[in-house]
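Quick one: the structure is below, and I'll ask about it shortly.
The other protein chains are all here in position, but one chain of the complex has been omitted.
After this line comes chain A, so read on.
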Amino acid sequence: MGTFWRGLLKGSVTPRDNDSRFLLDVHSRDLPGEATMRRYADDDEVDLVIVGAGAGGSVLAQRLARRGWRIVILEAGPFWHPDEDWVSDEAGSHHLYWTQKRIIGGTDPIELGKNNSGRGVGGSMIHYAGYTPRFHPSDFSTHSDDGVGADWPLRYEELLGHYERVELELPVAGQDWPWGHPHRYPFSPHPVTGAALRLVEGAHRCGIEMRVGPVGIVNGTFGNRPHCIYRGYCLQGCKVNAKASPYVTHLPDALAHGVEVRANCMALRVDIDDATGAARGVVYAREGEGGRTLQRAAAVAVAGYSIETPRLLLASTSRRHPRGLGNAEDQVGRYVMVQGASQTAGRWPDELRMYKAPPPEISSEQFYETDPGRGFARGFSIQTVSPMPIGWSEHVLADGHWGRALREYMRDYNHWATIGVLNELLPHPENRVTLADETDPYGQPVARMDYTLTDNDKTNMAYSTKVITDILRAADAQDVLIIQRFAHLIGGARMGRAPEHSVTDADHRIWGVPNVFVADGSVCPTQGAANPALTIMALASRLAERMAGGDPVEHYRAVRARRIPISTRSRR
């Protein structure tokens, strides 16, 4: 269906081959099917073992389960029971984040934890904000076009069908989108708050266009998923089931099709058969238990996100891969990226109470691509955000206030509205995930992430911070507070056209290893100025199609015959 019809038929077009929305219970937030979930024995060779039940891993599992694949997902974190486990409270949501130790280094160390990584069934999208923009077509060829970043081994057009499919599944609500590849959304835009309206007014006075959305938040009802109640706690896990995460969008359907999600199980090593060079499965440890177990599988997909995926690959040493799996060319962990995410807050005479409604409301991609007049390559996007009290106190502190001044600004909370940017920061080989000397309780070396900004990055960040500050001034803000920060991990095991510069090929397959794939955000060679979750899901959806070889029946026979279930031809 064309984007025109999708836009016109808003709310009435629904996904055909994903029943998650109907499988959910109206009265309970638990993942339906947990009690009756299929369970495989460790020595039962399943078709695919996936490491990580996040954005990428869950979509891959749902797609292939529908094709008859027998799949186990190993997830380090817990199996959530949202009614009991999640709270309408900032500090009480600490357990949703990946808080196991990681070392951060480089000249500009990136704060991790609640800032960018989740742990548990559903992955980081459990507490992501909910923005779901697409990447622009220009993102896939920044090296050819602008001489910076890297070219992807695939084009936007190859993801387009999967973008549309995932947008229906989340489902995405927003105004018609004029930037990048113009498109429409399957659900209407949400109402916006008075706080966000102030920001839009300022943007318009600066000649900047802003649009409502795009967010993966139900507007109306969607199967058994209710309308958003505008309580604003999206970053603490949606207790309503209105906000999209794999927990509600893909895992219910995956479980209904025989996927086992084995929670509290930390993968420690991809096990390689030195005779054949192929993976035999994944060795993991169950939380609180001493032993190590090998889950046998015909193929392995690693989907632990940009820090844990490189960590697992580097720890997976074998005779054939003495420096870690896929690391023959010293590429694993390199080109890890974040986005600049400065935020400015403005003050108005009226009470705005920015804590209401989902933090993601309105955005602009007008500055997304390179504009030679700005003095740096590539660009940024602008998005409204709205910190809760602890987040707001970190904002006030970052502007240099503590003690009485901090308390004064905090008491003024209800008069403020906040706007932020996402800068495209460029990939750099020395920005890298490596293994530290320290080990975790399993004896596994912890990850170390080094990060240093380039001049292009700094110029981009300074320019964009000025743009959003100007927006506040144009909207007659009486005072302005600024915080420099970072968001969104990507890269670390990037895909490419040759093993010298990448970890996987265009089919996410690790160079030189026939049956190990990377299925999360770490494969992205660049990340543009868009939030990554939708693209990670679309990539996993495309990967599933490639792995299934396009023909479900033929594939099913191949799997039964225990052949390695992958089409090796590249069909570009």
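Annotations
What we mean here is this: contacts are C-beta pairs under 8 Å (C-beta built on N, C-alpha and C of every residue); 3 or more make two chains touch, one makes a residue touch a chain; residues count from 1.
The rule is short, and it goes like this: contacts and distances are computed from a predicted model.
Entry comment: the absent subunit's protein name, as recorded by UniProt, is "Gluconate 2-dehydrogenase subunit 3 family protein", drawn from "Serine/threonine protein kinase", "Spermidine/putrescine import ATP-binding protein PotA", "Polar amino acid transport system permease protein" or "Gluconate 2-dehydrogenase subunit 3 family protein".
Remark: the omitted chain is touched by one listed residue; of A:79, A:247 or A:413 this is A:413.
Interface note: of A:97, A:179 or A:463, the residue touching the hidden chain in the full complex is A:97.
Within the set A:17, A:83 or A:273, the residue that contacts the chain not displayed is A:83. One of A:8, A:26 or A:405 touches the chain omitted from the figure, and that residue is A:405.
In the full complex, chain A touches the hidden chain at residues 83-92, 94, 97-106, 109, 111-114, 117, 191-197, 229-233, 239-240, 347, 349-353, 355-357, 388-390, 392-394, 397, 400-415, 448, 450, 478-479, 481.
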